[in-house]
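The complex appears here minus one protein chain, its other protein chains still in place.
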Amino acid sequence: MSDLLRLRDMDVGDPRREQRLEDIRREAERRGKLQVVSTRLAGAPFPQASPDTGYYGIPLLKQPPWTWEIPLYFFVGGAAGAAAVIGAIADYTGADRELVQHARWIAAAGSVISPALLIADLGRPERFLAMLRVFKPQSPMSVGVWTLLGFSSGAAAAAFAGFLSDRYGPSLPVKVLENAGQAASMLFGLPFSNYTGVLIGATAIPVWNHNAGYLPLHFAASGLGAAVGILELMGHRKSRALQALGLGAAIFESWQGLRIESRSHDHLDPLKHGPSGLITRTGGVLSGPLPTLLRVASLFGGERRSSKLRKWASWSAIAGSLITRFAWVHAGHVSARDWRLPLKDRSPAHQQLQGSH
Amino acid sequence: MPGLGTSFGRGGATTAQQDLSNADAILIMGSSMAENHPVGFQWVMEAREKGATIIHVDPRFTRTSAMADIWVPLRAGSDIIFLGALVHYVLENSREFRDYVVSYTNASTILRKDFRDTEDLDGFFSGWNAEKEKYDPESWLYEGAPKKDSSKAPGHSEIGGGHGKDRGGEAQDAGKYESDPTLQHPRCVFQVLKRHFERYTPEMVERYCGVPQDVFLKAAEAFTSASGPAKTAAICYAVGWTQHSKGVQIIRTAAILQLLLGNIGRPGGGILALRGHASIQGSTDIPTLYDILPGYLPMPFFETDSHKLKAYFKKHSARTGLWSGFDKYFISLMKAYYGDGATKDNHWGFHWLPRVTGDHSHFGYWLDMADGKLDGLFVMGQNPAVGASNGRLERKALSKLKWLVVRDMVETETASFWYASPEVERGELSPETIGTEIFLFPAAGTAEKEGTFTNTQRLLQYREKAVDPPGDARSETWFMYHLGARLKRKATNDPRPRNEGLRALTWNYSTHGKHAEPSAEEVLKEINGYHVASRQQLTHIKDLQNDGSTACGAWIYCGVFPKADYNRALERKSKDLLGHGWGFAWPNDCRIIYNRASARPDGQPWSERKKLVWWDPEKKEWTGLDNADYEKTTSPDTPENVRQGHGTEALGGARPFTLHPDGLGWLYVPSGLKDGPLPTHYEPLESLVENPLYTQQTNPAANRKKRPDNPYAAPHDARFPFILTTYRLTEHHTAGGMSRHLSHLSELQPELFTEVSPELAAELGLQHGDWATIMTPRSVIEARVMVTTRMRPLRINGRTVHQVGLPYHWGYGGQVKGDVVNDLLVISEEPNVRIMETKALVCNIVPGPRPRKREARDRLNSYEGQHA
Partner (left out) sequence: MSVTAFLTDSTLCIGCKACEVACKEWNGISEDGLDWSGFSYDNTEAVGASTWRHVKFVEEAPLPGFGGNAAEHNSWSFSSDVCKHCEQAGCLEACPTGSIVRTEFGGVFIQPDICNGCGYCVTACPFGVVERDQKDGRAFKCTFCYDRQKVGLQPACAKACPTESIKFGEIEDLRREAQSRVEELHRRGMDDAAIYDPLDTSVEGTHAFFIVRGDPRTYNLPPAPEVPTTYLKKSWRSSAIAAGLLLGGTLVAFLSDGNRSDGRGR
C-alpha cells in the first residue's frame, strides 16, 4: 500500500512528465507500438483485434468435448477389431485352437467394453439408443456405431459358440453359430479396427483433418500391434505369424513416426511441441522403434531369451497403442485452441491437395 | 429543465426522436445516445444513412462516437467554451438565420443601461451580492419593461429551488420592452451577444477544450452549413451536460445556437433533451420535486407574496402569453385536489398547501438527515446509497434515521447499508449500533401494474398490466392510495385545523381486485380534468376556467383523456413519422413544439423541404404534418399587441413561443436563472485548469455544500492530478437495482472497470486487467484497469491532461458486486436545479487494490481534516 500513501508530486505540466510522455509518443509513432514497463500483451498495452491476432486471439473452433472414455474406446476397438481378424484367419488357416479361442475372447471382451465406454461418455444408457434411429453413411459416427453393433454380436457369438463346442463337443447349430459369428466379427472387425481414424479425420479440427488420409492406416497398425501384444502376453510367444504381424505393425508405426517428424506444418505442431507433443512422441516410440528392435533382437538367440524379448515388445506395443490414442485426442484439443490455424488463408483442403500425400 | 424552459417556455424536449431522421446534421454532446438511448438512436442512424453528418463531442470515444462522422474529444467540463465558440462562429461569419432571428427571438430587445456583462466585470454579471452569494438580477431586465415584483430580487425567491423559477412573468412586464429590429443598437441582445462571445474563439477551444482548431472548424462548418431555410440541424444532450455546476447554462448555450440558426420548432431541428428513467419527464410534469406543483406551477414559498392567493397570483401570472391563464391552471388544480372543499371563500384551499421553507432537494434534506434533523424517510424507486454523490456521507446519514421505508423490486444497497456497506467493512458503522428501523416493501414492476409513462419526448403512453405482481408486491398507486386513506381516517378523528386540508382532500378512486387496487385510469382522467358540474371530461387547455367550474390535475396534460371512454395515451396506431395516433404528447398532441416557427411570419413554410405547419388561407386555420402549437384560427397577419393586450391573443399571428409574455425565443434570459442571463464559461468546482477567461474560477452561484464530511480538492491539488468523469454502460441501469440482479445483464458487464489511455497506463505502470485504486478527497475505490485508445490525453494550454473514466453502476449488492463510484464524488448543487457535478472532477489513480478496513478508514479521516 506504500505507493498508495505516497503523495505523487505530479502537478500537471511537471516538465519531467511532459518529457516522459513525449518519449512514449515518439516511440509509439516510430514503432507503432508501446513496449514500456506497463505494457502486457505483445505489441500493445491491451488486447487488440487484427487479421493476424484474429478476434483478441479467442479460439475460433470449439474443443472436442470428449474426455478419457473416447480415447480408451479407440484403443479397445482397435485391438478387439484386429484380434477378431487374427482369430478368424488363424481358424481358417488351421492354426491351433487355443490361439483362435484366445483371439476370439479378446474380440468378445472388446465387444462388451466398447459400448460401455460410449455409454459412459453419453452419460445415460437410453441416450445410446438414439444412435440406432438412423443409419447415416456420411456420418462416420453413425457408420461406426452400426459397425460396432455388427462386430459385437459377431464376436460375442463366435467366442461363446467356440466355448460351447470346446466344452460339450461340436454340434451342428453351435458350429453354424460359431462360423457365422466368426465371419461377421472378421468382416466388421476390419473397419472397426480403424474407422475411428475416419471419425476424427473428417472433422473441423486442423490437426485431425490434415491427417485424415492416413489416420485409419495408423490406427489399424496401432490396433494390430496391441492385439498381437495381448495374444503374446496370453502365452502365444512362439507363433511366427504373430511375430511377423507384430513386427509389421511396429515397422509401420516407426515409419509414420518418421513421417510426422520429417514434415513441418504448423498444424502438426500439437504432435511435436508441448505436453501433447511429448505424449505423442512417447506413444510413437513405444509402438514403433522399441518393439521393432525388441522383436528383431528376439529373432536371434535362445527360446527363453526370445520369449522374454517378445514379452517386452508386447507390453511396449500395447502401452504405445493406448498412449497414442490419448495423444491424438489431446492434440485435437490443443489444435482447436490454436486460433491461428482456421484463420490461415488457404484451407486445409487446399493444403492437402498439394500436400505430400 | 430551466435551460430549455427559460429559453423557449417549456421545460421539455422541443422535438420527437423520430424527427431526428429529418435532420441534415445532428450534434450529440453530453450524451452517449447509442449507449443510453439505443432505441431512439435508430433515427440518428436513419439520418446518417440519409446523408446527415453526425457529430459526437465527448471526452471518451464511445459506441456513439463509433457511429459518428466526426468525433471531437474534449476536456470534461469545457462545454461552454466549445458551444460558445460555435455561437461566435455563427455571429462572426454571419451564419445566423436572419429572418428567423429578427421575427422569432428577442435579439432586437434592448437591455437596461445598468446591465453589466461578465466580460465587463471579470466573471460576474451586474447585481452580484458577495455575502449573500447570490445575484440581484434587477439590472438584467429589459429596457422599458416595468418591474412588476415587489420583493428585492424579482423572480428570485429568497429560498427554494429553481424548478419553481420565474417563467418570464414574475420580474417584469416583459411585454413592454424597447427594441431595434435592425439589431444595430449597442444594447440590443444581438450586439450584447456578439460582445459576450467575442473571446470564445477556435484558438480558445484548442487551448482549453483540447480540440484542435481544424477539428473544431470541421464540426462548426458541418453543423452551421446544415442550417437555414431549406436545412435543419438538431442537438441531442443528456446528463453529460446537466450534471455540471453550470449545467443549465450549457443547455442555454445550445438554445442560443439553435435560435440563431433558426432550428427550433422546425422538422429535423430542435434540442432533444434525452431524459433518464422511463418516466422521468413525467416526474417533472407531475413532479416528484419539492418546489413545483403539477404543470410547473410553483410551490408557494414561505415569504410575503405567498401569504395571500392574490399576491401569489400577481407574482406568478403574466399579462400576456399562456401564463396569463395561471389562475385557471391553479384553481383547477385545487378543485382536483379538494373538490367541493375548494371554494372561492377559502381561496380554493390555497392555505392548505405546505410552504417551501428551504432547500428540500435531495441533498438539502439529506444533509439535514446527516445532522440528525430527520426522523423517517420513504425511498421509493431510488437507490441513493449507490446513485448519489458522496455515498459515504449518504449512507452514514441513513444510520441517523429512526425509520426507513424502502419500496423496491430487489434489496437495494440503500436497504442493506446497515450490514453490507463499506462503512461496515471499515468499521465506521456496525449493525449493532445502528438504530434505524428498516422496512423493505416489495414493489410491483412496470409490467405488473397499469399506468402511464411520459417519455423523453413528452409522450404519454398508457400500458395495461401484463402479469400480477408476485407475492406481496404492490404498485405505487396501491401503496399511496391506501396510505392516503389511512391518513385521512386519522385526520377525521383529529379535529385540529392542521388536518383540514387532509380531510378535504378528494380520495375516492374506485378499487378492484382482491388487493383493492385503485384505478390508474381514474387518476389519469382526473389529471386530464373535467367540468365540475357535468363531470364531462375537458378536451382542451382552453376549457380551463378560474371560477372553480373546472378541475384539472395538470393543465399541460389536458386533452389526454377527452372523453370518459377515450384514453388517448392508450392509442397504438401510428399514422405518420411523428407518430400521431400512438400515445398523446403534451401539449395538445404536438410532437414538435413551437412549430409555428416552421412557417415564415406570413404563414407559409420557410421551404418546401422543411415544411411542417402552415396557414391554410381557404380553411382559415393552421394545418400541416403536426398539430399547430398555436391558436388554430389565429391568422398569421393578426397584429400583435404585447404592450397593451392580454392573454395569447396579444401575441398576434407570428409569435411562436406562446408561453413567453413577448411570444419570442429568448437568446437572453432577463429573469428566471440564478446564475446569469447569458451562459459563461466557469471551470468545474474541482479542476486542474485555471479559468482562461476570468479570475472568477467557478460558477459563483453554485452551492458547494462544503463541510468536513464533504471535502473538496484544493485548486491545483498535487494529490489529485487527473480529471475524473463518470458515465453509463448500455449493459447496466443506473444504480444497478434493475440490472445487477439479472444474470443476462450482469454477465455482459460483470465488473467495475476504469478506462485509461495507453499513455497514462505507461506512465503510472497500470496493467490492463489488473487492479487500480482511484482516490478523491471523499473516498478510495478499486476497479479493473481497461487500457484503451478510446481514452486519450489532451494538450491543454501546452500541458498534457489525462482523463480517467468510470462507469458508476456497481455496488455491494446483486449478482455482480463492485465498489461504489459515487463514493468518490462530492455533493454540490447547480444553482437552478440543484444537481450534483458528476461529469468533471479531479482524482488520483495508482496501480494495485485499494486499502481495506482500518487503513482505509484512517485514510478517509485524514482527508476530512484538510478540505479546501
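In order of appearance the chains are A and B, and numbering begins at 1 in each one.
Please note the rule applied: contacts are C-beta pairs under 8 Å (C-beta built on N, C-alpha and C of every residue); 3 or more make two chains touch, one makes a residue touch a chain.
Please read these numbers as outputs of a predicted model, since none were measured by experiment.
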- Of the chains you can see, which ones touch the chain that is left out? A, B
- Among A:P51, A:P173 or A:G302, which residue is in contact with the omitted chain in the full complex? A:P51
- Absent-chain contact - pick from B:D99, B:E203 or B:E747: B:E747
- Options A:A79, A:A226 or A:L245, residue touching the unrepresented chain: A:L245
- Query: Please identify, in ascending order, the residues of subunit B that touch the omitted chain?
  - Reply: 34-35, 38-39, 41-42, 45, 49, 61, 63-67, 70-73, 206, 210-212, 215, 729-731, 743-751, 753, 757-759, 768-769, 784, 786, 788-795, 815-816
- At which residues does subunit A meet the chain that is not included here? 24-29, 32-34, 44-52, 54-56, 58-66, 82, 85-86, 89-90, 93-96, 98-99, 121-123, 127-128, 130-131, 133-134, 136, 138-142, 144-145, 190-191, 193-195, 197-205, 208-209, 212-217, 219-221, 224, 235-242, 244-245, 248, 307, 332, 336, 339, 342-350, 352, 357
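The rule is short, and it goes like this: only the chains that are shown with their structure count from here on.
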- Note on the structure: Per the C-alpha means, the centres of subunit A and subunit B lie apart by a whole-Å value of 67
- Task: Please give the residue numbers of subunit A that touch subunit B in the complex, ascending.
- Result: 1, 3-5, 7-13, 17-18, 20-21, 24-25, 28, 34, 36-41, 44-47
- Message: Which stretch or stretches of subunit B touch subunit A in the complex?
- Response: 688, 716, 718-719, 721, 758-759, 761-769, 773, 775, 780, 786-788, 793, 796, 798-801, 844, 846-848, 850-851, 855, 859
